[in-house]
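Showing subunit A:
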Amino acid sequence: MKELRLMKGNEAISEAAIRAGVDGYFGYPITPQSEVLEYLMLEKPEERTGMVVLQAESEIAAINMVYAGAGAGKMVMTSSSSPGISLKQEGITYIAGAELPCMILNVVRGGPGLGTIQPAQSDYFQAVKGGGHGDYKLIVLAPASVQEMYDFVELSFDLAFKYRNPVMILSDGAIGQMMEKVEIGEQKVRLTDAQVKEKCPWATTGKDANRERNIITSLDLDSNKQELFNQKLQAKYKEVEANEVRYEEMETEDAEYIFVAYGTSARICQKSIELARAKGIKVGLLRPITLFPFPSKRLMELSKQVKGMLSVEMSAGQMIEDVKLAVECNIPVEHFGRMGGIIPSPGEVVEALEQKFL
Partner candidate 1 sequence: MAEKITNNDIVQEENLVYKKTDLLTDKSLSYCPGCGHGTAHRLVMEVIEELNAQEETIGIAPVGCSVLAYEFMDIDMQQAAHGRAPALATAIKRLYPEKYVFTYQGDGDLAAIGTAETIHACNRGENITIIFVNNGIYGMTGGQMAPTTLPGMKSSTSPYGRDVETMGSPLKMTELVAQLPGTYFVSRQAVHTPSAVRKAKKAIKKAFENQKLKKGLSFVEIVSNCNSGWKMTPNQSNKWMVDNMFPYYPLGDIKVPEE
Partner candidate 2 sequence: MAKVKGSIVVDIEKCKGCEVCMPACPQDVIRLAEEVNGKGYHYAHMANPDACIGCANCAIVCPDGVITVYRKKVDA
């Protein structure tokens, strides 16, 4: 019998983390994601699984705790919302530079600056283009439901450890706060220290006589070596692009137009498809599930079938750049979005489609 619960997206993340056998969560309160830490504190995961949960003094401290835990081979994560994620960028680039696995949840709110506490998708560039300094990439997952918030926790760690790369779940204030039915998975047992040592022979688990010391660092003062390292990173990202693209399509078979939207915007577009099709407009949806790697190949294929694409984002238009790059000017690509914490209505999206293409 499957266990079903009605949960907030933020709570689903926390329950999923406990059940996935995550070893440590380090966070700092910020709206609209504080339920992640609150739920964990309430659940006493140190009793349920031995998971460490710590409220840090800042987002900066929290991400550096994640860096250390990851460097020591443990499954560790943090969560925050946009302004806090900006603070975490220093730690994230170190994590990418030291090739460490971890999960970072961003429950995006409107910006720039302190912005608003309402949902937005204006951190797309920050998430998929690096965010901090240096040539690096995160693997970015974009959940569109509370169930996906739950499911992507384990997926994040699978990908993070497979590629030794930080993974970001790029959610938003709507998915974090809304309640939906969630199917809960089995409780997994946390790895023992001995299992961690075996799984992560590179980690700082204590130097025993059988191996050289392990060093976690992103520093190499020798530019030749640093370039080689960068090439290795780029090769890894190519491998990720080749193997890990995930997306979902709706009603694309006969579509003449395509909405490209992720997360909350994709949910809205589902309704927009209904409205548009009722008017006789053949429109479908491509929902990227991974924002990096981006489903460019599929968009290219679709560009040979459809007349235009509308990138629907709760931003001034960020993902549209990747859509345009993907279709290489085969067809017109337009943007529709609302900003500052406003969620567009399905009708507005259809109007935009009509205005721009019909």
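As a selection rule, all candidates are chains of the complex that A comes from, given by their letters.
Keep in mind that, in the parts below, contacts are C-beta pairs under 8 Å (C-beta built on N, C-alpha and C of every residue); 3 or more make two chains touch, one makes a residue touch a chain; residues count from 1.
Values in this document were obtained by computation on a predicted structure and should not be read as measured data.
Undergrad: Any copy counts here: identify which of 1 or 2 touches subunit A within this complex.
TA: The single touching candidate among 1 or 2 is 1.
Undergrad: Taking the complex as given, what residues does subunit A use to touch candidate 1?
TA: Against candidate 1, subunit A makes touches at 23-24, 26, 52, 54, 56-58, 60-62, 64-69, 71-72, 74, 76, 90-91, 94, 98, 193, 204-209, 213-219.
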